[in-house]
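In what follows, a single structure is set out as structure tokens and then discussed.
For this view, one protein chain was removed and the others were kept in their places.
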């Protein structure tokens, strides 16, 4: 099949979520991978939003900025998104804009055939099936499964409505109607990165999650609450400071713990990040980025908090900053974040963003890392004499007991402290050695972090440098540019701090591609990687980076 | 005279503050400049602390790490600081350690001659006068002036006690007694940087100060409260978030406003720094640094928060980061911070530290900048039609009215907003233009910041790069190294963000000298200045950098 | 004369159609008109949430700041420009959750501002988590098996702190609410009004459910009697006394002593302290020769 980019546009509350869901699942059931992006406003009802499906024969897990098909549930949405419909694309709407419009009176057909306006979404899904060449039976089955719990009447209403939408659209398409797509045997998992972070955390032994709701990370908290079998204690804190402090307390008392927030909430956690560094207590913080500053665009995406995450907190401490590229990577990074936070007794920050939170990828299979190490706790039987929570060691890591683990007493202290964990004012010996201890962990960590992933960089003359959620778009851009004969490759960072050591080549032009305006990766590579870049591409409008934008910028 | 480094050592509450004060003022009255450093623990009574005086013929406003004279008020302090007394130096104590000890029974002499143990400090001051060649009359007059408000008996008691201390010490010194120093005509101001920040702020038109107590910045809050004639509204907030939010509210309503804190409190203000950037409301924040992470060493000094200050806050915004070098510079930077914050409608962060807060410099004269611009407010009469708080302009700066200034309505919004200040979801046009507007201010600011000050860099082969409070130590190190024939110079930064543009030379070795362990200036110069440094010297024990340490490290 | 027309904003309202927030908006508009305040004499202050969008929908000055931080910002605004009628209008999550500490300490300060809490017992904008006022046992989109902790008692907390005006309002009673808000705004000192505002999207009970349970504060209620006020203030699961619970004029207003010194104008209009005065203070650091 030809790839199809479908924008389902409407107001919040109108059902674009459901329509997209049904169409996507129907395609997946038919053997076609779908990539689904949510674009919406910060409100509960009204406004303009889209559910964007990218349907292809092989997974294309990156956003498209233009639509081949625009289905608009209302005139305002239709006008608003008309510019995104490519020339020659198909508009599906309740009323004609021009002769090409596939007119499908969603509401009226729903009333007529389903018996209620409530089935307008089914009409729309049916219409899309016709436009896209998807057999209506599959849509009907998918719909039926989705609404089964509402009873037979709902199933029947939806079925008739979907069929009506299908028929009307097909009739209007006439000769333009595509032939039905053949069924394929391929099977995909369809999910977002935030769908798997809670599962990966639980697999890593996370036992405690406290957070304060904030888009785009609220779903992580909710997922734990929805699945009590995971055994994770879940608490909605009174504010973000309480959220991270509860988690740190729990961690110190032996529970692997995490929190999740966005930039504004993370800003409130900054003092506690510094605390975690000082008391050497592991903690995992998911920072779901959205465009700032301040409240910014709460439901949109950005990569603006990389340097903030690296430098957040007063004083100097070791930490990890990861930025997964996709759901499978999110599983791995989450597990690794728990493991390394625990092993080095440091805070680990996982940088996600609204795009990763809300976009569903089609992936052939998902897997947990083959090994998930246990908590790196000390064996109390090996402790001789008084326990020293901050015992000086070669690698800076002290044997860790949790509060109440054994008779050995554990002192955790936010002041500069002795090896025993007591306040010290010894500036001659203790202070310098504790500073070196804590920073030695960072030096060791630099040996742990993974280098950037490589994509056709060997013979490249231009190398694109990206991080986190933009991998799909950048890889697609590389493929397209290669298609045009450009010797382009990419290096993609998902482990950003400590910055892995990289041997830069001096025969290539390096470009950074980021979802921000100031070039944060570029600055990081200059300060800590010794790289001078050739140019940078930044997107900062709140929408995810896409391949076309990158290709154009490099033209 | 030969330079004298005097450590007055004792427990908190024992009076080293008073002794040092009296001796310093007596020297100053006699025409000799004094540099006084406070080194103390985070407690109210007990522990080990010193008041360190550096007395010379010409101002030597930098710390010395060793003592020529150690006066110890108790045996523990004597033992603790004995290592700091240089070989051949003079120990003054109540009991003999060896034959060289100048034994002065502070308490007993006070009881005997003053009639009360309370006068032990006067005995100690008198003894120091003998050891240092300071005429006792001057000490007596200084003491009398200091205690006059306690009545005649106090004056008499102090006088007799001081004289007794002087006589006993002189007798013990015998032939070692120095001859009395001649009186000089020089006159100095004796003060710390935090003494002048409130005055400079008031001169700059500051009208509102809200803060939460935190060492080393509490004194700034207190100074405003102590001097109501400054006309500044002073409020102790319930926490640091409230402190900065009150100040921002006041600023938006037309009052030039500030707050002051340390790293831990600043960490809590980070979300509001981002807010200030978004709502384009000026604010001045003094960040008095102390060693971290977390509570760290609350009463000691450090330069660990430079990169934190530059990157604090989610999202991307323009800001200023200054770091004054001394009290005169603190006046200028404070005034400039208010002016530029106002002119560019941004947050300005003034990085101070415990060393600047608690050390008193001797300076020939202090002056206010010759021009102190008024608030850069718009004239409401020039507003046509609906007022647009965030009107797009070439330089990114919109004409600013404060809340309630005129009939024109002012909307301030932490969401991404239209020119009028209303929530927007327009990602196509409004968002990108607002991002560019805010960042354009940063680009313009780069043309405003002052380059580093230069010290013998023209013919230097090695250039020391420093920032903020270490200037005195670095300049002294340059002089000493030049004295040894080394071609050394220095560039000193007090305006750090935006980083001024500098033309680096490739025939010199650049070294950074900082009060931290990770080389924050070095990383900043790499990321934003394009400089690769040769080496770096960091001090991170909580004590201020001194010339000897720098000279040794470069040997 | 000011009319409601003067307050009408052309900004598109983002609330759900039928939300009781509209009732608060209209009541506030009426109260301001009734008090004869012109739009430029009024400043609305809010945090983040559905409720917190209100300032965009009235034509007057506005600060729409960070989640939870409306109160300290309003206090700063109030001190800097006391000529402005400063009104906080934000959500229960915003003012009782994230911003709880500021409200607590505002009760102590008694600034001359009005605080209107849109108490929908839910975090609406983030899609239905418990707020500090969600009753124990009530299931939400996060607390699936019901909230397991007790609701906050902010009205009672206000009373025990001697907050000078404490009231409960009901968004479903336009008439009563506008009168109540006018009284609150006219009161000198901190006026704290918790307005029952049932969320029709995420809430458990429709407006009608509350309408049946809302009762006026008894006519013989003595609003200066702290104990009487307390028993009306404390949450009861199914009776909501609406009206002024507590009122006293006995306390100094925040910043009063400062105002006595500098006068009542906006701080921006005060003359800057003279150079000479600062220079004299700088000169005082000179240690004079003796």
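Letters A, B and C mark the chains in the order given here, with residues in each chain numbered from 1 onward.
Going forward, a contact is a pair of C-beta atoms (placed from the backbone, for glycine too) under 8 Å apart; a residue touches a chain by one contact, two chains touch by 3 or more.
All values derive from a computational prediction rather than experimental measurement.
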{"item": "Touching partners, among the displayed chains, of the absent chain", "value": "A, B, C"}
{"item": "Touch criterion as defined above, residue of A:14, A:339 or A:413 at the omitted chain", "value": "A:413"}
{"item": "Touching the absent chain when the full complex is considered, from B:53, B:123 or B:214", "value": "B:214"}
{"item": "Residue of C:83, C:160, C:186 or C:217 touching the missing chain in the full complex", "value": "C:160"}
{"item": "Per the touch definition above, residue among A:147, A:196 or A:297 touching the missing chain", "value": "A:196"}
{"item": "Contact set of chain B toward the excluded chain (per top definition)", "value": "13, 41-47, 212-215, 218, 221-222, 225-226, 236, 238-240, 264, 294-295"}
{"item": "On chain C, residues whose C-beta touches the chain left out of the figure", "value": "97, 100-101, 104-105, 107-110, 132, 145, 148-153, 156-157, 160-162, 227, 230, 233-234, 251-252, 254, 256-257"}
{"item": "Touching residues (missing chain, whole complex) on chain A", "value": "25, 28-31, 138, 141-142, 185, 187-191, 195-196, 199-200, 202-203, 205, 207-208, 210, 227-231, 233, 235, 237-239, 241-243, 245-255, 257, 271-272, 275, 279, 331, 366-368, 372, 374-375, 377, 402-415, 421-423"}
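Convention: only the chains that are shown with their structure count from here on.
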{"item": "Most widely separated chain from chain C, with each centre as the mean of CA atoms", "value": "B"}
{"item": "Chain A and chain C, separation of their C-alpha mean positions in angstrom", "value": "37"}
{"item": "Distance from chain C to chain B - Cα centre to Cα centre, in angstrom", "value": "40"}
{"item": "Chain A and chain B: spacing of chain centres that average the CA atoms, whole Å", "value": "44"}
{"item": "Contacts with two or more other chains, residues of chain C listed in rising order", "value": "14, 48, 65-66"}
{"item": "Residues within chain A bordering two or more other chains", "value": "41-42, 47, 264, 294-295"}
